[in-house]
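Apart from one protein chain that is not included, each protein chain of the complex appears where it belongs.
Chain lettering (A, B and C) follows the sequence in which the chains are written, and residue indices restart at 1 in each chain.
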Amino acid sequence: MTQHDENTRPADTASATGEAATIPTEKVTGWWATDIARIHPGEIALRGYPVEQLIGRAGFADTIWLMLRGDLPTPGQGRLLEAALVSAVDHGPQAPSIAAARMAATCGVGLNNAVATGVNLLGDVHGGAGQQCMDLLARLHTEVAAGETPDAVAARAVTEHREAGRHVPGFGHRFHPRDPRRDPLLGLLTEAADAGVVPGDHLAIGLALEDALATGRRRPVPMNIDGATALIYSELGFAPELGRGLFVLSRSVGILAHAWEERRSGTRIKGPIPRPLLADYTGPDLRDVPTTPPQH
Amino acid sequence: MTQHDENTRPADTASATGEAATIPTEKVTGWWATDIARIHPGEIALRGYPVEQLIGRAGFADTIWLMLRGDLPTPGQGRLLEAALVSAVDHGPQAPSIAAARMAATCGVGLNNAVATGVNLLGDVHGGAGQQCMDLLARLHTEVAAGETPDAVAARAVTEHREAGRHVPGFGHRFHPRDPRRDPLLGLLTEAADAGVVPGDHLAIGLALEDALATGRRRPVPMNIDGATALIYSELGFAPELGRGLFVLSRSVGILAHAWEERRSGTRIKGPIPRPLLADYTGPDLRDVPTTPPQH
Amino acid sequence: MTQHDENTRPADTASATGEAATIPTEKVTGWWATDIARIHPGEIALRGYPVEQLIGRAGFADTIWLMLRGDLPTPGQGRLLEAALVSAVDHGPQAPSIAAARMAATCGVGLNNAVATGVNLLGDVHGGAGQQCMDLLARLHTEVAAGETPDAVAARAVTEHREAGRHVPGFGHRFHPRDPRRDPLLGLLTEAADAGVVPGDHLAIGLALEDALATGRRRPVPMNIDGATALIYSELGFAPELGRGLFVLSRSVGILAHAWEERRSGTRIKGPIPRPLLADYTGPDLRDVPTTPPQH
Partner (left out) sequence: MTQHDENTRPADTASATGEAATIPTEKVTGWWATDIARIHPGEIALRGYPVEQLIGRAGFADTIWLMLRGDLPTPGQGRLLEAALVSAVDHGPQAPSIAAARMAATCGVGLNNAVATGVNLLGDVHGGAGQQCMDLLARLHTEVAAGETPDAVAARAVTEHREAGRHVPGFGHRFHPRDPRRDPLLGLLTEAADAGVVPGDHLAIGLALEDALATGRRRPVPMNIDGATALIYSELGFAPELGRGLFVLSRSVGILAHAWEERRSGTRIKGPIPRPLLADYTGPDLRDVPTTPPQH
């Protein structure tokens, strides 16, 4: 199928009028070049590895690492990534990403469309705290590398956020006094740092932030899922923007599970609230459209 | 920018190994050919009309017709299309398309993403009845053209649907005893048929369906918004699938308005129900993960 | 309509265990309150106007204004909005929004999903310049209101952008030396300002920016579609974020038309380039997966 008649001379379609301009074929190809997948008839290689070798030898989380980073993780790295991916799969149907996917599943679209609907909502506000926490950690990490202590940079960061009236991303939860995912994730990360799997310097900064946030307050503001996974992803060397990307892969599982539960139930056109409970209308009273309406 | 060196000989990159196969440039171009827009430096023409002439001369609804049909509508056609587009812009925040868009708007994504979220839900079930009604009308129209009366084909269609336990698409509303959009839409369509703007034969079938549905029942099952707009779009010669497409353009207005209302309110992470009201959990009781978990 | 039976005793809203917390029913309702649509059995009112009056009396562009602004436009306002909506419907299949929608249409999803796919891409970079231009205009408008001249604030803004290595949003086009949509849009806006339909102060700033950009250069950097529509929307009093929203409504028309053209062609699984022309692979050479793979 890739044989090519050497005698084929591509037509020169350019003309003085500018119609049907062309560019050399090799530029067309280069515009869609990639480092990720090498596809030829009978051959699929991902980051250079033949897919037939990956099947059965590499785990799914390992393959995620491979696709995003360019090579397979070490066992210790893979274990941390896998734990972080597991931790964030779901937080119930109040989350708008889950709710929107459930609603989509009742509207006659495919499960792929339902998952896309949910994933589309994981923006700066809903799920974005992980990426923001990674950005903060990266900045503080630079300051520590310049000679400051984690405690000092953390205290300053907390003060700055408080003065600006902003939350420190990755800390506190409006529902859980203490996020139940914090301890097992930090436990695994601490083990990994102790074993030399990861450097542990971001971990130190994260804990310093938690301490700084607790200082002088009756109630601590413990790390939440966004903060704990941000620490793991930062220690593993992922770019902050991939913090959101990995959360998308993780939460897609919950989104799919909920969309599927809704599909099987047979509900049609599910809204946020059952039909009889009308949404309040708070706008102007009934009025007439002008009989000489805007025309143009 | 469209000058092209006639001496450029596209590299023949095919090889025995199958790497970097190419195809002639003109095929690459033809793969993205279109009848709709003619774009050259300094020139934009839509269906042949220079955009600078359309601006100010053509209405927005006329331009929708032009883009989908290939030429501008007559005034009578344009008036019907405009009325149908106006009629379906919104049905409040219980509609999952509107609700999902409102939820999206609180999640830190752009208004474009919020609108896409809502539009994505307008599938076979939520908004698809118009297309299904147009399919039905087209089938019955063929039967009438073959010599049957509208009453006969309508009665048979109603019987078939009832025996199959299915609703006739475009009739009845689970919320409105009589859809307030039916009368003004059918009024305009009747006027247009009387004036020869449209043939009126689909209208006759639609009214016959309404009659057949009411026969032998205490309560009628009047045409709803999907049925009334399906009649108009069918009379205007739109393909059934465009019934859904036009509904998408119309409802996008309501989706945008609601997403914008939510954005301005500053709500963050809006779920289907306020947070304190937990969704019921109906699954298995708490249990322990096996200490020798599934490993592989 | 927000009257509430005073005798309703909301259930206890919290408990010591936090389980099954509830909130009063009226809060559930209020969480989905809206100023836009009033929906009751047999009644649909948009911004207070009965939908049956809007049908046939209000144009589609007028209804867009009504839904976003809360009341109907004057004829002059409606004419400007309509022209701006018409101007941006399409720019051909190279635009990623159009191309992605065409690709979607060949993948077995609904036209609604195809439109959503295209709309989803109209972000900060592709289509966002209009919103950014409106933000800039709003800032300069404030400076003019504080006593400076349009020329002075425009010159300073251009200098700032140049020093920062940034384009002034809304000016220049990488394809059109002069955007053919500029002149007719500014012509209509100038007429409207002369007739007192709009104040004209944003227009003055926009023209001053164009002058400042041309100063000292051999080639001018004329206003493009984003800039010209930004001027119109700003003069009409729309918030900058709605600049993007209105662009979404306008470009949805082109997205639908292109998706429909692709659907009718029967193409299946359309990629960016025809299949035989493989994308270049630029990653690592073929290699073996370790026989003792990462396991955990």
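The definition used in the following text is that contacts are C-beta pairs under 8 Å (C-beta built on N, C-alpha and C of every residue); 3 or more make two chains touch, one makes a residue touch a chain.
These figures come from a predicted structure and were not determined experimentally.
Contact with the undisplayed chain is limited, among C:116, C:168 or C:223, to C:116. From the options A:83, A:168 or A:236, the residue with contact to the chain not on display is A:83. Here the missing chain is touched by one residue of A:141, A:161 or A:181, and it is A:181. The missing chain lies against subunit C, touching residues 1-5, 8-9, 11-12, 17-20, 22-25, 28-29, 40-41, 59, 92-97, 99-100, 103-104, 106-109, 113, 116-117, 120-128, 174-175, 268-273, 275, 278-279, 281, 296.
Considering the complete assembly, subunit B touches the hidden chain via residues 1-2, 28-30, 32-40, 45, 47-50, 53-54, 57-59, 62, 70, 72-79, 82, 109-110, 112-113, 120, 272-273, 277-291, 293-296. Seen from subunit A, the chain kept out of the figure touches residues 1, 19-23, 27-28, 31-32, 34-39, 41-44, 46, 50-56, 58-61, 63-64, 67-68, 79, 82-83, 85-87, 89-94, 99, 110-113, 115-117, 119-124, 127-128, 175-178, 180-181, 183-185, 187-188, 241-242, 244-245, 248-250, 252-254, 256-261, 263, 270, 273-274, 276-278, 280.
The rule we apply is simple: only the chains that are shown with their structure count from here on.
Set against the Cα centre of subunit A, the chain with the most distant centre is B. Our note on geometry: subunit B versus subunit C, Cα centroid distance of 19 Å, whole angstroms. Note on chain placement: the centre of subunit A and the centre of subunit C lie 25 Å apart, centres being C-alpha means. In subunit A, the residues that reach two or more other chains under the touch definition are 1-2, 25, 28-29, 40, 109, 113, 120, 272-273, 278-279, 281.
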